[in-house]
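Of the protein chains in this complex, one is absent; all others appear in place.
Residue numbering begins at 1 within each chain, and the chains themselves are lettered A, B and C in the order written.
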């Protein structure tokens, strides 16, 4: 049995002075594998990742480990506990409205100087030293004047510091009501074959504030900068946002499947000795971010979502019925909403009542297979 | 085709001066049947009743009607439109916390004087004159000084005025995540056989502020008061809260079933000529309100609800698994929560994460069949 | 210097497993004085009571104490930390809407048996033994099955158990935007002369769920029950809700004044040896609860509150101007709202925009002086 250690890191304080802490679990391998960081529940309602971490821990303690693995459930102690009515209102800071997963910092600015100073370092040295720089710069922000950091940035930076120590970063999320899908940087497309996730969203290497981007963007920029001086190195870190399904749902059997999917990817990445984890033989559909279409409610009303999640929609197919009972006598009450192109339905809004302009569905369009 | 008319009644004004209105649909019979009042969506997230009203209207316009029927979708224009995050926060006034379905007025105080003044009136006259008194007293409160009514009471009284005109009142609600069930006053127990609803909750004739109680309590008290002077009359009004299933969901096929269930009951009540609506041959389970057990979360955590809704639970059976990842190394992380008596699971909390003491489940216990 | 001890009592757990704790400070006298319980901030936005407890502690540690005093700031760790936008949304449970100060339990049901069993006990014995019964019954509820208590009730009962140990209970609140006022049970009217609070609201001894009522109702009922067997005893506990002013405001100088007001009352109650605290020579205005008038917004709009808090309004005087810019051309835009009777303005709504029916003002009417 491998030893798991636990640390509580304090990431803030709430109004009455109680500390905000996050549990950090660490399990060490023999040092020959990659360093792995997995976190869950940055958005308060997206709880299933905690169950996946539970299922991972249950298995990791029995495996022959090469990798060092750090696992952080309950990554956001504010979002996790923020109820409004019966549901968890944990997608954004309730004071400022800022999305909790848009507060990470982009350290790509460190790249130019690093490459200038270290044109000839070995890959191992690059990995080690650039990683150290990322960690130190994150720590420096945390050690700076207390009045310079927002509540959310302090939480994000604490997590980012942990993530920067890793070669592999997995941020476990869910959609509202959602099919499983994977946010995958374009350069890491091949790795997507090792997850049991049928929908892969290819994202460019731009920084938008999310954990996956904060983790891989500096490394992608580093690779680009070496390329510019005619040296080819790989992108030395991979980071993914894994969308596990629907929010506000715990399903331990499903969590075991998702844990196995992650173990399959980690096995491919040499995290274990003699482990059997293998990807399933499924079709994986790929969509580029620019083709990931948000469909906003064209009218307000009460919605029956008729497109099944993961369903391959044909142009002209009804995706929702919107019921409008305000003017039953003078208007069409039951409105069939159709999509004008072929697509895969990935997720839809969590509520059955929408304003005009509420995000109704997200669709993969221009789909290819991996 | 019967004629449906629509009226918009104004029930208030919001801060920027826009009026709050409610659509009221009326369809008239030949005058030989009962007067029926049906409303939906008093709680903002409980939208399915609007679909049932749609399905009712679609059929009512084609039936031979004896009854006059009034239908009110979107009964609460504030609750209906109150989002907090993705979900509808429409169970209580967001300013005061008051449950929108606890603001109706009890007019049972009118009973004593009425019976003293009218000991010998015929049943028809009692019905007509007491009904008129209920309507007038409700109207009087609405016509009183504007500074005496809360926002919610003004909405409630406008609805109650409409409801008091009827012999039959149906208030369409849903639970959070819920099996279908019916709140049925004990005296109207036999009528529960005509709805296609397998779970019947028998409530006493106490007033707690809800629409069903506001509608039937005065009539029940009237019957009691006549009995006290040795005159037996029936309770001249029936009122039910119909719990259609889960909130935040529109399902038009299910709504058609529920419309048919209501039409079956109304048919039994002589609302139609030559209509075919009949109750289904199902077992109806009955539970008295005092045995309707709320089970609060004994610990905080992330919940997998393992009891199926409508499931007959045995004492000792696991009803939920609560995952706690804060102290994985020192505590049991996965906790099986068991019930200590036989029961039927009627509804559970809408979110997968709970505080200690959050309402986890409601159960029918001490169940009998109707 | 007196010794202050601190205990943290756990009153629940939030979703991610972090414990909810409340700090309890105790300072012991020589045993010859009353037992005193003071709590603050049961409603999240009503923070000034914490500053008053700070100022009390600063002074209490230097006084010659006869009384044992227990002080509880931050009484509600959920409400205290519940922000929605910039403001604290801590007046009701965000999940259920229940007012946090309506969840206490009425133990008046213990009275009948106690008096039957103990018709001739001495006052000292009555105090001791009935108090013990109150504490035990509260503790028994806390020790009962975990699935029987809501989140809020568990917090309330933990506080109530502490309060029942005391002869004097002060629950520190504030209004929204408010003048200082005191909720005072009618039987304790004379004690109101010792607080420096110019507005006294006399409340009957009915139970509505609040801390003050939970504390004194059983004792008032006990006195009534002894009276019914022809024995006169005093009401052996006094409890007040002290409304310190406006919510969302900390003012340490004002808190010192309020601490001195409380010390004056406690000095009168023999809490100290040789202390100088004396009530100020101010006029105290008294209003019975039935005359405490809530004035709801007769129209929606944007409000300029023109009545000063504590101001003696004359019938016909303008108390607010309501601006309505939706129909500037066709309606009066600026509406003067007048009161139709003499009154003292005690508090008004916290926001400048109101729906029709929002609670605009509370007024003392039918005012007398103490």
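As a convention for this text, a residue touches a chain if its C-beta (ideal position, glycine included) is under 8 Å from a C-beta of that chain, and two chains touch if they have at least 3 such contacts.
Keep in mind that what you see is a predicted model, and the values were worked out from it rather than measured.
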item: From C:136, C:165 or C:248, residue that would touch the chain that is not displayed; value: C:248
item: Contact footprint on subunit C, counting only the chain that is left out; value: 4-6, 23, 25, 44-45, 47, 50-51, 53-54, 57, 73-74, 80-81, 83-91, 176, 248-252, 302-304, 321, 323, 325-329, 333-334, 349-353, 355
item: For subunit A, residues in touch with the removed chain; value: 12-18, 78, 91-93, 95-99, 145-154, 295-302, 324-327, 353-360
item: Interface with the undisplayed chain - residues on subunit B; value: 14-18, 21, 41, 74, 77, 80-81, 83-86, 88, 94-95
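Basically, only the chains that are shown with their structure count from here on.
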item: Same-residue or different-residue interface between subunit B and subunit C, half as cut-off; value: same
item: Inter-chain centre distance, subunit A versus subunit B - centres from mean C-alpha coordinates, in Å; value: 42
item: Cα-centroid distance, subunit A relative to subunit C, in whole angstrom; value: 47
item: Between subunit C and subunit B, distance of the C-alpha-averaged centres to the nearest whole Å; value: 36
item: Per-residue overlap in subunit C, given as positions that touch at least 2 other chains; value: 14-18, 95
